[in-house]
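Beneath this line is the structure, given in structure tokens, with notes to follow.
Here the complex is missing one protein chain, while the rest keep their positions.
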Amino acid sequence: MKLTVNGVEHEVESHGLQPLLSVLREELGITSPKAGCQQGGCGACTVLVDGEPRRSCLIPAGALNGAAITTVEGIGTPEHLAPVQAAFHEHYGSQCGFCTPGFLLATHALIERSPGADRAQIDEALAGHACRCTGYVKILEAVEAAVGGAK
Amino acid sequence: MALHTGRGISAIEYPTGMNQNGDPSQAWIKIKPDGRVDVFSGTSDIGNGSKTIQSQIAADTLGVPYEWITYDNSNTDSSPLCTGTFASRATFVAGNAVLKAAANAKQKLLEIAGKELEIAPEDLEIIDGEVIAKGSPQKKISVPDVAAAATWTYGELITGTGAQLNPYAAIVDPETGRVDSPPHAAISYAACAAEVEVDDETGEVRVEHLWQCFDVGRAINPTLVEGQIQGGALMGLGLAVLEECYPYYPSVEHRGGEFGSYFVPGIKDLPKIDTIILENPSADGPYGAKGISEMANNPQPPAIATAVFDAIGVWVTELPITPERVLRALERKEQGPRREGKWTIFDDDLSVRTVAHEKSRFRFPVGA
Amino acid sequence: MALADVDVVVPTSPDEALAAFGDGKDVTVVAGGTIVLPDLTAGRLRPTRAILLARAGLDGITRDGGRVTIGATTPVSALEGGDEPLATAAHHVADPEIRGQATVGGNLCAEASADAPRGDLQAALIVLGATVRSGGKGGERSEPVEDFLANGAGRLVLDVSYDDVARQTGYAAASRPHAHHYTILAVAAAKRDGELRVAATGLGPRAVRLTSVEQGGEVSGVEARDDALASAWYRSRLLPRLVERALADLEDTG
Partner (left out) sequence: MKAVGARLPRYDGVAHVTGRTQYVDDVRVPNMLWAKALRSPVDHAAIKKLDVKKAAAMKGVHAVVTWEDVPRLVYGHLEALGIPGDEPLLAKDEVRYKAQPIALVAAEDEETAQLAVEAIQIDFDERPALFDVRKAADPDAPQAHHWGNWYPHFEAEMDVRQIRKGDIDRAFDQADTIVSGVYRPAAIEQLPLETQTALAVPEPSGRMTIYSCTQALYFSMGVVAAHLEWPLNKLKFVGGTVGGGFGGKVDTATETLSALAALKSGRPVKWRWTREEEFLCSSTRAPWHIEIADAVTKDGWILGRRMLTLHDSGAYSRFSPYGVTKHSFHHTGAYTIPNLHFDGYCVYTNRVPTTAMRGFGVTSVSFSTELHVSRIAEVLGIDPFELRLKNANRIGDTSPNGIAYSDPSTVSTILSIADAIGHELPADSRTMTRDPRAGELLPKHLVEQVGKVDH
């Protein structure tokens, strides 16, 4: 099965019922998506599947042949942070950091889809992402800054 | 639909450091040949930002830029003991250890600089990475040059060690609880106001606004301390109206094993949050700081419960204040507290006097 | 059986899906995966054969001949902004990421777990008078959604359809459900040519019709259950309030 991850095409050998999360983490060694719950409940494993944010723990590998996956590793580097990464860094949108990759990708997708998204749209896009550290205040500040920058 | 709003307040205190003390933290520092600084601490950063805070403390205590600090808490082979990141101790107790280690390293640095400048170390200070003669700022040597001199001229390694320990306040009188020395490193204080909206048909409580004021002693990094207070606010909100492991407590039935069966606060629960930081410096904290991260989730539940009373006139004293508890309380609203002599007695149904056997050791007599 | 030995079929047409499904014996169907994958990961579900419907061509919404037909693997998100009260019910499901992946068919087939109710769309489909077309043992069949919920276990949903006509509709739900949860309780209502249909989801394992309400009376004849999200007591208190609100919503849309 072929899978393109962050622009690189891989021939994937995982079983068709393995979740994408385990393909990324265990087979391909891409560790930014986190196994926060493996129940679809927390958003720590969210990646972009053909541009759409999806919980990678819920998608069986067998359903993905030919899909293009983007993880946080694919949107920016320490030297060249993507706007959404820079906003999270500048606004302290990350405390322990474990939920951060999921929030970044959900926000990245929101900005692509709705530049200038309002508060209600932000709340909706991030509603399923759990963060236990920040109380969402600084996450929201970061997202609003990133959205404002995109507008 | 009948929506009611209400407000409530609370005021709280909370100790910094382990109760009864006895919780050491240690740190050590070495200066590289180019003057850059390696800080070794055993403090786990659980998101609270202790890597940043302790680096800031080290930078200012040494007098070098923050960017010169590398911070290593990664393993027990190189890092000394820290009792741990709990009891709001990472800034105060462990931060003090880093401060002492940095002061110790600074002293050695000044001694080398003193030899180079031929000025007594006590007449030198370090500002922005330069060792400067007090009163004669033209006489100076950079910290990198001092470090190089230590390495290549004097054959020395500039290091510093520090430890912080308030001895264990072990002597607690078993009868009275009196102690012979303060059982905490510091105490911090906070107050909070909450505004809620209650739907008296569905029992749903929505927290609309939280105002919080914390005395942090000194905000080593104001943004990080705000982050602790804001994060605590939502955890306190969760405690107050959302979360419970045992929905039918004390029964263990229907305990949920997934996010889908546990009400963790989400971004849609976020109320307006106003944060006020007061700085009443602590006598013993690093730069006057106190630890406030834990208490950050303590003031909201009572303020929210009081606001619910203000909104609909019933006291819900079991947490969380679920829609069910609100509706059950409203159904018994007319009943009110029991009055007996000068006693006003609430919550008879919850008390041991109602639930426990009459011969139980657990007694709480009320009434005239 | 170890996962490595599980036979996985990825059909590329409805016919292939039906053929792979056969009589449904020992087959695990994965549509969106939002319910099945966690069970697989946790080892609660150990399939012998699995069908992934992702590319079976069972998705899409069509309006044709006075009917609206929703393919089984149409994502829940595709219903948002469409016909009420299905659109609002769909919007109440989890968060956009889950809605983009969870399917209409999965929502009809999901049994409530011990922890929480499921089937957020069911009440809305009931009040729309929807018909479920399914395959499996005995071949293809179509039946009202209530009948399917009662007797549809072990069948492969192909699509759901309802009449494409104007209705007054209403919806009300407990606001407690968060993005991480199923709806504690929701009531959907629809009125067409003077005929009122009302149903509730969240009371038990599957949605139920509130016939006494449809006839102008109080809520009666339904039982609620306890789970991790709410007690039967609370649900039974909440239900009449939500019925009032759903009917008021319906009158508003008049």
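Going in written order, the chains are labelled A, B and C, and every chain counts its residues from 1.
One rule holds in what follows: contacts are C-beta pairs under 8 Å (C-beta built on N, C-alpha and C of every residue); 3 or more make two chains touch, one makes a residue touch a chain.
Everything numeric here is computed off the predicted structure, so don't read it as measured data.
Student: So which of B:W28, B:F92 or B:F214 would be touching the chain we can't see?
Tutor: Looking across B:W28, B:F92 or B:F214, the contact with the absent chain belongs to B:F214.
Student: Would you indicate which residue among B:Q56, B:N104, B:T202 or B:Q230 is in contact with the undisplayed chain?
Tutor: Considering the complete complex, B:Q56 is the one touching the chain left out.
Student: Check the options A:E13, A:D50 or A:E90 and report the residue that touches the missing chain.
Tutor: That would be A:E90, which touches the missing chain.
Student: For the chain that's not shown, point to the residue among A:L3, A:L20, A:C42 or A:L58 touching it.
Tutor: In the full complex, the listed residue that touches the missing chain is A:C42.
Student: If the missing chain were put back, which residues of subunit A would it touch?
Tutor: Its contact residues with the unshown chain are 25, 29, 31-32, 34-39, 41-42, 44, 71-73, 76-78, 81, 85-86, 88-90, 92-101, 104, 130-133.
Student: Applying the definition given at the start, please give the residues of subunit C touching the unseen chain.
Tutor: With respect to the unshown chain, the touching residues of subunit C are 2-3, 42-43.
What we mean here is this: only the chains that are shown with their structure count from here on.
Student: Counting C-beta pairs in contact, does A-C beat B-C or the other way around?
Tutor: A-C
Student: How big is the gap, in whole Å, between where the Cα atoms of subunit A centre and where those of subunit B centre?
Tutor: Here the centre of subunit B sits 30 Å away from the centre of subunit A.
Student: Rounded to the nearest whole Å, what is the centre-to-centre distance of subunit A and subunit C, using the mean of the C-alpha atoms as each centre?
Tutor: Here subunit A and subunit C have centroids separated by 28 Å.
Student: When the centre of a chain is set as the mean of its C-alpha atoms, what distance in Å lies between subunit B and subunit C?
Tutor: Centre separation, subunit B to subunit C: 46 Å.
Student: Show the residues in subunit A shared as contacts by 2 or more other chains, in ascending order.
Tutor: In subunit A, residues 39, 41-42, 127-130 touch at least two other chains, as defined above.
Student: Scan subunit B for residues touching two or more other chains and write them down.
Tutor: Touching at least two other chains: 258-260, 264, 266, 268.
Student: Touching residues of subunit B toward subunit C in the complex: what are they?
Tutor: That would be residues 1, 199, 201-204, 206, 247-248, 253-264, 266, 268-269, 322-324, 327 of subunit B.
Student: How about subunit C: which of its residues touch subunit B in the complex?
Tutor: Touch residues, subunit C against subunit B: 38, 114-116, 174-176, 178-182, 226-231, 233-234, 237-238, 241-242, 245.
Student: Subunit C touches which residues of subunit A in the complex?
Tutor: 15-19, 38-43, 46, 52-55, 57-60, 62-65, 106, 124-125, 127-130
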